[in-house]
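Take a look at this one; I'll ask things after.
Here the complex is missing a single protein chain, while all its other protein chains stay put.
Labels for the chains are A, B and C, by order of writing; each one numbers its residues from 1.
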Amino acid sequence: MANLGFIGLGVMGGRMADRLLTKGHRVTGYNRTRDKAKRLVDRGLTLADSPRAVSAAADVTFVMVTNSAAVEAVANGPDGFIAGLAPGTVIVDMSTISPALSRDVAAKVRERGAHMIDAPVSGSVLTLEQGKLSIMVGGDRATFDKVKPILEDIGPKVTYVGGNGLAVSMKIATNISVAVQMLAFAEGVLLAEKSGIARDVAVDVLTHSAIGSPMLQYRGPFVLQMPDEAWFNVNLMQKDVQLALEMGRQLDVPLPTAAATNEWLTAARAMGLAAQDYAAVFDALARAAGVQR
Amino acid sequence: MANLGFIGLGVMGGRMADRLLTKGHRVTGYNRTRDKAKRLVDRGLTLADSPRAVSAAADVTFVMVTNSAAVEAVANGPDGFIAGLAPGTVIVDMSTISPALSRDVAAKVRERGAHMIDAPVSGSVLTLEQGKLSIMVGGDRATFDKVKPILEDIGPKVTYVGGNGLAVSMKIATNISVAVQMLAFAEGVLLAEKSGIARDVAVDVLTHSAIGSPMLQYRGPFVLQMPDEAWFNVNLMQKDVQLALEMGRQLDVPLPTAAATNEWLTAARAMGLAAQDYAAVFDALARAAGVQR
Amino acid sequence: MANLGFIGLGVMGGRMADRLLTKGHRVTGYNRTRDKAKRLVDRGLTLADSPRAVSAAADVTFVMVTNSAAVEAVANGPDGFIAGLAPGTVIVDMSTISPALSRDVAAKVRERGAHMIDAPVSGSVLTLEQGKLSIMVGGDRATFDKVKPILEDIGPKVTYVGGNGLAVSMKIATNISVAVQMLAFAEGVLLAEKSGIARDVAVDVLTHSAIGSPMLQYRGPFVLQMPDEAWFNVNLMQKDVQLALEMGRQLDVPLPTAAATNEWLTAARAMGLAAQDYAAVFDALARAAGVQR
Partner (left out) sequence: MANLGFIGLGVMGGRMADRLLTKGHRVTGYNRTRDKAKRLVDRGLTLADSPRAVSAAADVTFVMVTNSAAVEAVANGPDGFIAGLAPGTVIVDMSTISPALSRDVAAKVRERGAHMIDAPVSGSVLTLEQGKLSIMVGGDRATFDKVKPILEDIGPKVTYVGGNGLAVSMKIATNISVAVQMLAFAEGVLLAEKSGIARDVAVDVLTHSAIGSPMLQYRGPFVLQMPDEAWFNVNLMQKDVQLALEMGRQLDVPLPTAAATNEWLTAARAMGLAAQDYAAVFDALARAAGVQR
C-alpha cells in the first residue's frame, strides 16, 4: 500500500480520498477549510497543516482544487506543495486548469527532482461512487506507469493522452460537450413540454434515446428535481467553458455551440443560479421561455 | 403473423421491412424508385404499384419517407394510401414530419374508418440492426396496444407518448440534441487536435467519456472515416432541425444551440457536403478552423 | 395627378396614403378593419368594399399589408385585387413577403395584362414623416420608370434593384441588420449600465458614435421610453428575420447573427412582449441579465 497525499477534500476530492483509504492506502490530507475533512479523519486520514506538509509526507500527492488560482495557491510559496517535494516523488494534479499553467507547475515540480502528471477526470460524484470514473493522464510515460495502479483505485478507465498539459486539454475539449449537451437537452425538454408532453415523460424518453449520454442519464432528471448539493455548479461549469473558449482563440478553433452556451451560463448567474448545479441552465432557458420550474 | 404494408423502402425503411420479413410477416411494399426494392422482393416482399395498393392489401401499413412533402405525396390523391384504407386498418407513420401535418393526415385516415399512429424512431441503421431501436408512439391507446407487438419486432423499446402528433413532437425535440451533440463533439475534437492530441485518441476518449451518447459512440468515429453510404445526410438532419426551429417559434421556446448548429449545417451544404452523413458538420467546422480532414 | 389605390391602411400604409392625398392624388383605399380608415376618409380618401374594387378603380394600386398570408388574402379570390385589374394598370406591392410569393403574384398580375413591381421600404414611421424614406424596386424597368414619380411622393430615395422579387430580397437582407443591430445595441447598453454608466448616457454615446445608424438613432432611445404605439412590433420583426433565415437555407448562406437574434425575439414573445415595438428585445435581454427596465 502506498503513502499518499491529498490536497483539496471537497465534493469530488473528499470522495476520492475516502476511496483511497478504503483501498488500504495511508493518506495525509489538506483542505483550506479544515472542518470539512473531519469525517475523513474519522476514517483514518491524517490531517496536515499545509500543502507543503502533505507533499513532504507522501510519495504520491493528489491535488483536486477548483481552478487555476487555487492550484497556484496550494503549489507556490513557503507552504506550497512544491516546497515540500522530495526527489522522486510525484504530483498528480486532477484539477481542471489551463494547459499552460499545468505545464508551468510541472516544470517547477521537475526543478525539485520530482514529477507531475495532469490527471483530470470525466464523470460525476455518482460515476465515482459507482467505480466507473474515467481518468485522462498527461505527462511522461514512466511516471504514468508508476502511478497507474493507484489511479485505478479511483477509477477503472485510465487513458494516457500524451505529454504534460494534454490531459487537461483533453478534459477541456470534453467539457464543451458537457455544457452544450445540457443546454440542448433543456431545449428539447421545453419544446416537448410546450407541445403537450409531460416533463417527466420527456426526460425519460430523451435520456433513454440515442442522445442519452451517461452525463444526461444522471443529470437529465435534475430538471425534475435539483439535488440538495450541487455536483458541479454553474460557476465551475462556466470556468471550464471559458478555458475552452480561451484555447479556441489561441489555437484558432471556432466554437459556436460552446460560445452560445456560455452566454446562457452567464444568464443563469445573472438570474441568481450561480451556486446551483449547472443543470440550472434549464431554469435560465425556461424563464426565457415563460415556463415555471 | 400479420398482413403488413410498407411504404418507403430506403436506408431505414428497407431494413425495417427486411426485419419484418425475417420475423415471418407477410409484407406488401412500395417504393418510388422500384429497383431499390429488388433485394427485398428476393426476400419475399410483394411489390405493389402504388401506396394505395399497399394499404388496400394490408391490415397495418408502415410509412417511412423523408419529409412532409413525401408523406403528402404518398398519402393523398387517387393513388395515395388514404384511398386504399379499409375500415379498421391501421397506418403507422414513422416519418419525421411536422406535428401539425401528422395530425392532419391522422384526421383524414379517421374519416376512412381507419386509425393512424405516429411512430418515429430514435437511432440509426446500426441501432436497428442491433435490435436496439427505440420507438415513440402518438395516437389513441387502443390502436397502440393493437400494434405494439409488431412494433417490438422492429425495435424493443416502444414508448407511448400521448395523442396524435406528440411522438413526432418528441422525436423533433430529441433531434435537436442529435445535431447539436455532433457539432459540440466536432468542436472538442478540433480543440484537442490543435492542442497536440491525435484525432483518433481524441475520438476514443470523448466517445468513452461521460458525454459519449449512443449516437456519438457510433457516429463519432465518422470524423476519422466517413461511411460509404450516408446513414442520415446533412439535408435530412437540417430538415429535422428546421422542424424544431419552427416549433420553437410557434410555441415560444428559444433554441439557442439548435439555431447556432443549423447555420453550420447550412455551411456544410454550401461547401458541397449536403449528401454526406451529417457528421460532415465536422468537415465544415474543420475548414473554418483551417484544418484538413 | 394620378388615380391611385391603396390596400392596407395600417401604421405605415395609412401614413403613406395620407402623404399621397396631401400631394394631390386621388386615392381609393381598402382596409380589412374599416373604422381604422375613418381619419383618411375625412382627408378625402374614397373607401372601397374590397381589394378588387380598389384595383378596378385605380391606375396604380399600392399594397402594404403585414405578411405573405395577408398578401394572398387581398390578391386572390373573387374579391382580390387581381380580379379587378384592367390591362395596363400597375400593382406596387410594398409588403415584405417571400421573394418566391412576390414572383408568383407578379406572374398572375401579368396574366391580366397588368404589371407588378415589388417596392418595400427601409425606414420607419418617423423616416416617412420626415420625407426621408428609401424605397427599393424590383420588376421590369418600363413599369418602374412609369411609377417612379409617384413613389418619390412617398420617399425621395428610389433605387431600382432588378427583376421581380429582388427588391423584397434586398429588403429582407437589410432587415437582418435591423434586428441584429438592435440586439447588439442592447448588449452594449446593458454592459455600460452594469459598469456604472447611466443608461441615458450610454444611449446618447452609442447613438452618436460610429455605430449610430439612422435606425439606432430613432429606436435606441426606446430603451429609455417605449413609444405608445409600436412602430414595428416583435411579431413583425420576427416574421422578417424568418424570411431571411428561410432564404439563407434555400440559398446556402449561413446567417449566424440573424439566427442568434431570432431566438431572442422568440424569448421576447415568450415573455409577453410580442405586441411591443421590437426594441423590446432589450427588455428580454435585460431580464436575462437580471436588470429592471
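In the analysis below, a residue touches a chain if its C-beta (ideal position, glycine included) is under 8 Å from a C-beta of that chain, and two chains touch if they have at least 3 such contacts.
Here the structure is a predicted model, which means the values were calculated and not measured.
Colleague: Consider the whole complex, including the chain that is not shown, and state which of C:Met1, C:Ile197 or C:Ala275 touches that chain.
Modeller: Answer from the full complex: C:Ile197 touches the omitted chain.
Colleague: Which residue among C:Leu40, C:Val74 or C:Val180 touches the omitted chain?
Modeller: Of all options in C:Leu40, C:Val74 or C:Val180, contact with the hidden chain holds for C:Val180.
Colleague: Contact with the hidden chain only, please: which chain C residues?
Modeller: 99, 122-124, 127, 134, 136, 157, 159, 161-163, 166, 169-170, 172-174, 176-178, 180-181, 183-185, 187-192, 194-197, 201-202, 204-206, 208-216, 244, 247-248, 251-261, 263-264, 285, 288-290
Colleague: Give me the chain B residues in contact with the hidden chain, please.
Modeller: Touching the chain left out of view, chain B contributes residues 256, 260, 267, 270-272, 284, 287-291.
Colleague: What residues on chain A make contact with the chain left out of this view?
Modeller: Residues touching the hidden chain, for chain A, are 238, 242, 245, 248-249, 252-256, 259-260, 262-264, 266-267, 269-270.
Note that in this section only the chains that are shown with their structure count from here on.
Colleague: As a quick test, compute the distance in whole Å between the mean CA positions of chain B and chain C.
Modeller: 39
Colleague: Which chain C residues touch at least two other chains?
Modeller: Within chain C, the residues that touch at least two other chains are 256, 260, 267, 270.
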